[in-house]
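Here's the structure we're looking at; comments come further down.
A single protein chain has been omitted; all remaining protein chains appear in their positions.
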Amino acid sequence: MHMADALLSPAVGGAMWAASAGTIAYCSGKVRKDIDDSKIPLMGVLGAFIFAAQMINFTIPVTGSSGHLGGGLILAILLGPYAAFLTIASVLVVQALFFADGGLLALGCNIFNLGFFPAFIAYPFIYKKIIGNQPTTGRISAASLFAAIAGLQMGAFCVVLETTSSGISSLPFTTFAAMMQPIHLAIGIIEGIVTASVVSFVYKARPEIMQSALESRPIGIHPVRNILLAFLAMAVVTGGAFSWFVSTNPDGLEWSITKVTGHEALNGPEQGVHATLKALQEKIAFLPDYSFRKTAEAAKGVSIPEATQEHQKTHPEQNPKASQSSAETSIAGLAGGTITLGLAFLIGYILKRRNQRTPHGFNT
Amino acid sequence: MSHHIVEVKNLRHVYPDGTAALKDVSFVITHGESVGIIGANGAGKSTLLQHLNGSLEPTSGAIHIGHTPLSKGTLPDIRRTVGMVFQDPDDQLFMPTVFDDVAFGPLNLGYTPADVEQRVTEVLELVGAGHLRDKPPYHLSGGEKKRVAIATVLSMSPDILVMDEPTNGLDPFARRQLMKLMRDFKHTRIFTSHDLDMVLELCERVIVMHEGEVWADGPALEIFGNDTLLAECRLEKPFSMQGCPICGRKTHAV
Partner (left out) sequence: MASIHSAVLDLKSLDLLANGNSTIHRLDARAKVLVTLVFILCVVSYSRYELTPLFPFFIFPVVMISLAGLPTLFILKKITLLCPFVLAVGIFNPVFDREILIQFGHFGISGGWISFASILTRSVLTVGTAFILVGVTGFTAVCQALESLGMPKVFAVQLLFLYRYIFVLTEESGRASRARELRSCGKKGQGIHSFGSMVGHLLLRTWQRAERIHTAMLARGFTGEFHANRLSRFGVSEVRFVLAWSSFFIFLRLQNVSQLLGSLVTGLFP
């Protein structure tokens, strides 16, 4: 459930990056101030441990398929929320840079989806509440199970929100949610079971590790602050969604307006609303829709009255003339595109040949 | 170059789970001595070593380094004086490149970047790792890691070099290189090892540990000649003293 750049719009990606970067900064401050410096190598090494553990398979009972550990909850249990968030984020950075796990813009989403919910919601509000001060095996299992499920459900839901608000995928919101949530319920159950298994083992072998982890988190003192954090994050996400709504889907708004006002009154208010929307759009979202306009304008010499031209721009598939001209522009576009691709690779080939003639060695 | 004496008096260490790793250990090591601490696994060698730079706190007893008592306040000074090389170089090389690791110590001691640059270059040349300067640790072989680990400590100019199982896991060539390096270090050297031949070659004095106590402390040849003592402590003579494996003749009469 890693988000990818290819499914993101700059608005959503940017908003999530803002949320993640803000949380990283906040956690860095907390770790620096409150936590003793023996945590520093611990975070790094546990991060590497989770990274490595994620590559080990286990067989899931009943289905027989193989599963992997996520690890976010385990990190929260061992390190406390702030250090755990940083650790999860760092693992995701390495995965994004080295393993094509989504991309650099989507990293903001992934850090938030996979880090915030286990560390700041599932762990403090579910896991710790169930554990209380007596970590028995039963409580560890229940706590891990519910916390893992909750964390993954929230994360998956966030992915659905991010994808649909970006507008690149055509999956409708309800369908997507209907697929993601049940799948991640199953994943959450497995994650909970595995987490319980590991945590019980550690607790039996070295209970003092669990004790020190339980004691060192200051989060219990400021539950309100965390709730506020959660709301801030949700606000940022909704803000991103709003900017999507305004920027890439004026036709959605327009369509409901036509339904309300009727076709005859299309010109006046529609022009007005659309113009205002366009102005807003230009202010909020920097780049979208420009080439859409350009494509329609490049329609070969067909003069269309302004109102229908506006309509054409936003509903090309409803206008046969527009789809014809868009076919023509598409052919031109395809031709041009192939040419540019060819040019790009030709340039690359020439450069490579030049480089081979004047070899540059690697540093020893 | 001052006279850095290592004085351990009635040192006792009990781990939280109740194991008495050290029971009343005492010895004095004077400046410039080369001392090998040998003993079975679990005899308390590593525990003892960790006390020498304050990584562990004694349950009772006292340690003085160059007449300075080891305590929380004096730790920074003690750590400038006592350089410790651990068993697993991966525990010691935690920075992105070799240069960064060797520079870590001097930077913490407050040297200027220019000074640090000079120190690091010198020390890397000394251990024969100059060409490894910009390499990340995971690109190094076992022997290279060991040498760099030593460099990370030498860059702090310690007066006393403490090493835990230095030749562990090294191939014969790397082992020889390391031994030459240790021979060239002119200050006090203290190390633990199972490599008794190395101890024989490099150390004039040997301390034998057994079950948390000092069972013998004296000249190397004397100790290695005492078969009963060695057997009691789960040790043997060094191979080079055990006689020719082919003809059976003893090469050295003790």
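Note that the chains are named A and B in the order they appear, and that numbering of residues resets to 1 at the start of each chain.
Everything below uses one rule, namely that contacts are C-beta pairs under 8 Å (C-beta built on N, C-alpha and C of every residue); 3 or more make two chains touch, one makes a residue touch a chain.
Small disclaimer: the values here were computed from a predicted structure and weren't measured.
Student: For the chain that's not shown, point to the residue among B:5, B:107 or B:221 touching it.
Tutor: The one listed residue touching the chain not shown is B:107.
Student: Which one, B:34, B:47 or B:152, makes contact with the chain that was left out?
Tutor: Final answer for the missing-chain contact: B:152.
Student: Any idea which of B:90, B:217 or B:232 touches the chain not displayed?
Tutor: Touching the chain that is not displayed is residue B:90.
Student: Who touches the missing chain here, A:18, A:40 or A:186?
Tutor: A:40
Student: So which of A:91, A:130 or A:143 would be touching the chain we can't see?
Tutor: A:91
Student: Across the whole complex, list the residues on chain B that are touched by the chain not included here.
Tutor: The list for chain B reads 50, 53, 55, 76, 79-80, 83-84, 86, 88, 90-97, 100, 103-105, 107-109, 113, 116, 136-139, 152-153, 156.
Student: Could I get the residues of chain A that touch the absent chain, sorted low to high?
Tutor: 1-10, 13, 24-25, 27-29, 31-32, 37-38, 40-49, 51-53, 55-61, 64, 66, 69, 86-87, 89-91, 93-94, 96-105, 163, 167-172, 175-176, 190, 193-194, 196-198, 200-202, 205-206, 209, 248, 286-292, 294-295, 298, 316-317, 323-324, 326-327, 329-341, 343-345, 347-352, 355, 360-363
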